[in-house]
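Here it is, the structure in full.
Every protein chain except one is present and positioned as in the full complex.
Labels run A, B and C following the written order; every chain starts at residue 1.
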Amino acid sequence: MDSAERDELMKVCHELAEEFAGRADDYDRHSKFPVENFAQIKDNNLLAIMIPKEYGGWGADFLTYTKALEVLATGDSATALAYNMHNIMVGSIAEVPEAAGDDKRASAANDFRAWVYDEVVKHKKVFASATSEPGIGAHVSHLKTVYDRTDDGFIVNGVKSFVSMGGYADYYVVAAKAARSKSKTPAVSFLIVDRDAEGVTMKNIWDVLGMRSTSTNPVTFKDVLVPKSRLFLASEGLALYKIAREPHWLVGGYIGVYLGIMSATFDFLIDYMQNKNKPGSETPLSQDPVVQHQTGQLYSELQSARLATYHAARLVDTARGSDEANAAVHHAKYLVSEGGPKMTAMAIRMCGATTLARRFPLERLYRDSRCGALMPASSDDCLSYIGKAAYGTNLKNPIETYW
Amino acid sequence: MDSAERDELMKVCHELAEEFAGRADDYDRHSKFPVENFAQIKDNNLLAIMIPKEYGGWGADFLTYTKALEVLATGDSATALAYNMHNIMVGSIAEVPEAAGDDKRASAANDFRAWVYDEVVKHKKVFASATSEPGIGAHVSHLKTVYDRTDDGFIVNGVKSFVSMGGYADYYVVAAKAARSKSKTPAVSFLIVDRDAEGVTMKNIWDVLGMRSTSTNPVTFKDVLVPKSRLFLASEGLALYKIAREPHWLVGGYIGVYLGIMSATFDFLIDYMQNKNKPGSETPLSQDPVVQHQTGQLYSELQSARLATYHAARLVDTARGSDEANAAVHHAKYLVSEGGPKMTAMAIRMCGATTLARRFPLERLYRDSRCGALMPASSDDCLSYIGKAAYGTNLKNPIETYW
Amino acid sequence: MDSAERDELMKVCHELAEEFAGRADDYDRHSKFPVENFAQIKDNNLLAIMIPKEYGGWGADFLTYTKALEVLATGDSATALAYNMHNIMVGSIAEVPEAAGDDKRASAANDFRAWVYDEVVKHKKVFASATSEPGIGAHVSHLKTVYDRTDDGFIVNGVKSFVSMGGYADYYVVAAKAARSKSKTPAVSFLIVDRDAEGVTMKNIWDVLGMRSTSTNPVTFKDVLVPKSRLFLASEGLALYKIAREPHWLVGGYIGVYLGIMSATFDFLIDYMQNKNKPGSETPLSQDPVVQHQTGQLYSELQSARLATYHAARLVDTARGSDEANAAVHHAKYLVSEGGPKMTAMAIRMCGATTLARRFPLERLYRDSRCGALMPASSDDCLSYIGKAAYGTNLKNPIETYW
Partner (left out) sequence: MDSAERDELMKVCHELAEEFAGRADDYDRHSKFPVENFAQIKDNNLLAIMIPKEYGGWGADFLTYTKALEVLATGDSATALAYNMHNIMVGSIAEVPEAAGDDKRASAANDFRAWVYDEVVKHKKVFASATSEPGIGAHVSHLKTVYDRTDDGFIVNGVKSFVSMGGYADYYVVAAKAARSKSKTPAVSFLIVDRDAEGVTMKNIWDVLGMRSTSTNPVTFKDVLVPKSRLFLASEGLALYKIAREPHWLVGGYIGVYLGIMSATFDFLIDYMQNKNKPGSETPLSQDPVVQHQTGQLYSELQSARLATYHAARLVDTARGSDEANAAVHHAKYLVSEGGPKMTAMAIRMCGATTLARRFPLERLYRDSRCGALMPASSDDCLSYIGKAAYGTNLKNPIETYW
């Protein structure tokens, strides 16, 4: 991706963000999936943001992707969050080099990749991640969803709890454990399930504090047949291995989203304080010494979160899966997850009661921001991860991590 | 109030809190005023909580009142908040000794008091506070609402921005400035306006982050006639003087509400952690060392807020209007206003994604808690107040404060 | 203790504090034990502060004691800290009711008490606590110091690591474990050892960050003979039991000291800011809005620490050993231990470079304040304790606590 393409991508994202902003309240209020926003995402070929240019995509690197997500989130964080769930799948594939050799497995892997690219680029298909389960969250080493091998493929059974874009996405990327495995750490694989496959049912119960328009719902898989060709990169057992060694997508995919929330909040604050006078005065609040001092504090937190986020994303590009990159991803995830609620709470405190109203974005940002800590890795899992890393623990061993 | 009466009052509040809790989500969701809750408040004579026993009330002291509010708020903080707005009026009257002597003014003051007690005890009438205005908030020295004196009373003109129980309360207690006053600090008086008086109109636009069922709406007063007998304690110019010297009602009335939010949040957390196991384990999360450590941190914050709140309320009872009491009220107001968002944010972080759902109270507590900082005195006004107090500033001079 | 006696005690403490303040820098700088301060403590009968009036003491309750300590610490926190080590012993005895009946054990206990009172009141003897050991700190369930029973008493062997007033105190109160015990939780007893007994040696190596004049040194006990009559309250096995059930002395004795540090710091700040002008101006810094706001923040923290400390001390007086009192002691200990470094760090930041100099007390307060967290219970043990308490853990079981 050259710098002109990067600028072009950012321009598109800024334009979309502005349009998303206009619709955000309505989607949020009614907990509706942002179908119009996704139509624009499709129109701008953004479903293929991670797909290499030679296959018809934008070919974004991880840093550019993160910045794109940040911009989109300033318009509507829920849309950006849902959009990321699709890119987790596509980006995870795109970053794996094409399989060399012409053995069966290599060619199956390449066929899989080709199919995904085709579905995304030509058919504008959306993939959703189906990982978390009731009682265990995203701790995939405790998965209860299982699959049995058949001659033609797999039979999947289980319940997934927080499937974003449930009912909208065309495919679910289901993390499941091989049934009847004798090994101690049984194979956890990703299987791509058609939304309309027999045995797939979604319950529309998403009615929550924030990120209300993501349609994050439970999906049940009852004896669902999955063709062999829909095994992620044609490899069984890849999931846990990949998640533990290269957590950037699962943990770090959405750091741009939560940074975007902080960023939008700060921009709102600046604008509001410049345009609101002190009671009984013609001086804007932005000239109040206490307001300036507090704004400096918030800027400091925003800037720290931004530097950590870009640093992590850059390391994903240059040293993917290294200890340094993985620690950086968890550090950034922690900062944006906890920085958001702090910053939105402070902005409301500073701006005053008027900005509680739904006609301002602040209250939605306050609600949306609190969801970051709950998505894997949780804020406390992040802290434990980077603490352990500092003591030299081998965190590529899934047992040592929170998975 | 003896200790048996106190226990009886607390028992009633606990019972009501439980019922309020069952209805809280519905009122919140639809931003509806909690009419059923107020019916129960009336049935239990709680509108007269501050009225002396000899006049048919409960005769609560400020500490008991604060604890009652805390308990009610654990059920539904919005109801408790609205309820406090009524008690600001009644409590402010009850704490002033009856006027001695038989001059005209003394007897007018006593008549006013008798009328209020009668309206509350016999007719179950509700009084709402109408202080804040667009652009100035509750900074009453900048009021734009004015009144003109006529032979029979007053003519009021102005707009009030955040009138809780707007449309439900029977009377509005309107802070207004004498028009055409020549003095430098013009008389600010409280006038009691009938909800249905000619010229009174309310706009139902309350659609906000939290405290959604309080019906806190703008009310316009256009050439509204107010009889002489409806001047607060028959005294013009009392408002600013009283607010600056004895801010406990305006600033400290609702500290119990926000303490109740913290309290309810902590109880929820304890219960949840005792009943939720770690992923893939039979051990409850309450036995996790990090969870215990974080819970200790939250307990520390809750307990600090509670000690400060009770301390302030006790001082209002024993040294009302003293510098010490006033500083204590601002300290408590600050702690509960900022402690709430911190505690609810942390509880969600610890409990995880499941508790974002509206079927749990946590997300509502997160939203409601953020409103405390915005009600006078704002968190930053509180800090400036206690900072100035520490430097010996005379804060009974309204000019030195945030009013 | 009636209120006139309380006032008298406070007056004495204020006078001493002023004198201590004048000597604090010298003692601190040279890490010398404050012999002159202790001479004044003796002259004012303060060694007997916890001894009942009928036995010649002041008969202070725990709250009054805590306030006395706070005042003394504003003059010199190291002196106050050392002084507390003596009162742990005396106060622990004074709070136990005299043994009833005339059996041998009851009379031995009463003889012990009478001896201690006599040593303190008549002979001005000082007792020092010898609990901590290398590698285990104050975690007494892991003690390595042991005692063997002989016909006449006990033989003690072991090393104690942080014995305050080492070399100055007349007696060491040594926590030791019965050797060759078969029970699972072996008896931990307190034995009173004469400073000059054969086999007792102290190494003078105390050269540390703060609390430099306490002479907190290692003391070795090598085959030291202790007469039977010097067994604490004539009871073996009392130590661990008492520490776990009634931790107020060991954990909460010195909360007044660390509160005193916060208090002295705040007073210094107020005074300094009122007398220092902004650069190039005649306006004192106390009128700067940011300074006022920050001062309000510090006041809030000081006041929270103070309320928690007095609340805990009051509960020790009214409900000693209750779950509520024990939690309150740990809460207060945590707040004053962590509040001190925060407040002193902030005061230096606000006052500026001039106040780094040793001629001001601020730098010593900064250093002394950091020692609180390290004395049992550590700040993190406090948090875990109150966290566990919130989950209903039985903390009277030593295994559940940090001991």
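Remarks
In this text, a residue touches a chain if its C-beta (ideal position, glycine included) is under 8 Å from a C-beta of that chain, and two chains touch if they have at least 3 such contacts.
Please read these numbers as outputs of a predicted model, since none were measured by experiment.
Taking the complete complex into account, A:H331 is the one of A:H139, A:H331 or A:R349 that touches the chain left out. From the options B:K160, B:H293 or B:H330, the residue with contact to the chain not on display is B:H293. From the options A:K32, A:H311 or A:K396, the residue with contact to the chain not on display is A:H311. Although one chain is not displayed, its contacts with chain C can still be listed: residues 132, 135-137, 139, 141-142, 162, 207-210, 277, 279-280, 290, 294, 338, 341-342, 345, 348-350, 352-353, 356-358, 363, 366-367, 370-371, 373-375, 378-380, 384. Hidden from this view is one chain, which touches chain B at 288-290, 293.
As for the chain not pictured, it touches chain A at residues 266, 270, 273-274, 286-287, 289, 291-297, 299-300, 303-304, 307-308, 311, 327-328, 331, 334-335, 380, 382-392.
Just so it is clear, only the chains that are shown with their structure count from here on.
Rounded to a whole number, the gap between the C-alpha centres of chain A and chain C is 52 angstrom. Taking each chain's centre as the average of its CA atoms, chain A and chain B sit 41 Å apart.
Across the assembly, chain C contributes 289, 293 as residues in contact with two or more other chains.
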